[in-house]
Each structure stands twice: as C-alpha cells, then as structure tokens.
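Apart from one protein chain that is not included, each protein chain of the complex appears where it belongs.
== chain A ==
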Amino acid sequence: MTFLSKAITAFGGLLLAHACYSAREHTALQSLRAATAASLTSTPTVATSLPVDIILETIISTFVILLGLVLGTRPLRPIEWRVWAGKIEREGEEGFTDNSGAVDKDFMGNPFSAFESRPNFVDIRKQRREFAEWVQKGGSEATRYYAGSTR
C-alpha cells in the first residue's frame, strides 16, 4: 500500500515536471516570436495561452499526485469512546497499524487493561496448572511464551 502510493506520487511528479518544462519552453518560444515579429512588422501579436496538451497534462498530473498523497495518508481512528474501545477489543493491535503494517507508536492498548488484570481476579489455579505442564514438557515454545508474558 505504501509502495503503491509512493509510486503513484512519483509518477505524477514526473508528469508535473514535464508539464512545467513544456510550459516554460512554450512561453520562451512565444516571447521570442513576439520580439522578432515586433522588430520586423511592428504589429503587436497577442500572447496565446498554453496549448491544450500542456493544460491537460498539468491537470491530470495534479490529480495523479493528489491520488497518491491521499492513498498515503494514515488510517483514521474512531473518536467516540465506545466505538474506539470496541475496535481495540475486537482487533487489538491489528486495528491500529499504519500503511506499512507497523503498529502505531502511540497505541497504548486496552484502556481497561488495569481494570481487567486486578490481582483479586487472577485465576491462580489455572496459572499453576499451566506452569506444571510447562515444567513437565520443558518445551522450547513454552519458554518463549513465558519469557514474553512475564516481561
């Protein structure tokens, strides 16, 4: 997604630079022609406007860059508390990533996590059972799990 938006923006920028150069060359040519015509015939020539293809290229390239920039914006977050908290509850970290898939730096997780992990409500028997299984297995994947959760 981020690559797509950057590619579109770069392509539009190339088009816009080309249009800018074309317009510059066109006006330079026009002023040169006007100067020579004035010195030869002394009839004032009206300055013509840009050719249609340069105008079209400018507008289309602007639109292409605009599309790329809009695609590159970061995803929004719901502002109502109940919608926002529900999204955290359902999707967790996956709901708060930027375009490249990394979790936002200011994502702070469940707002009720302190409330839900009160010591009075810890299931100590379940934890003891899990610990006993882990000791029996001595497995490597359990080690990783506990190392991750206790830190």
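Convention: contacts are C-beta pairs under 8 Å (C-beta built on N, C-alpha and C of every residue); 3 or more make two chains touch, one makes a residue touch a chain; residues count from 1.
Keep this in mind: contacts and distances are computed from a predicted model.
Taking the options "Exoribonuclease phosphorolytic domain-containing protein", "ER membrane protein complex subunit 6", "Actin-like ATPase domain-containing protein" or "LSM complex subunit LSM3" in turn, only "ER membrane protein complex subunit 6" matches the UniProt protein name of the chain that is not displayed. From the options A:L14, A:V83, A:V122 or A:V135, the residue with contact to the unseen chain in the full assembly is A:V83.
Residue A:L66 is the one among A:A35, A:L66 or A:A132 that touches the chain not shown. In the full complex, the hidden chain is touched by chain A at residues 16, 19-20, 23-24, 27, 49-50, 54-55, 58-59, 61-63, 65-67, 69-71, 73-84, 106.
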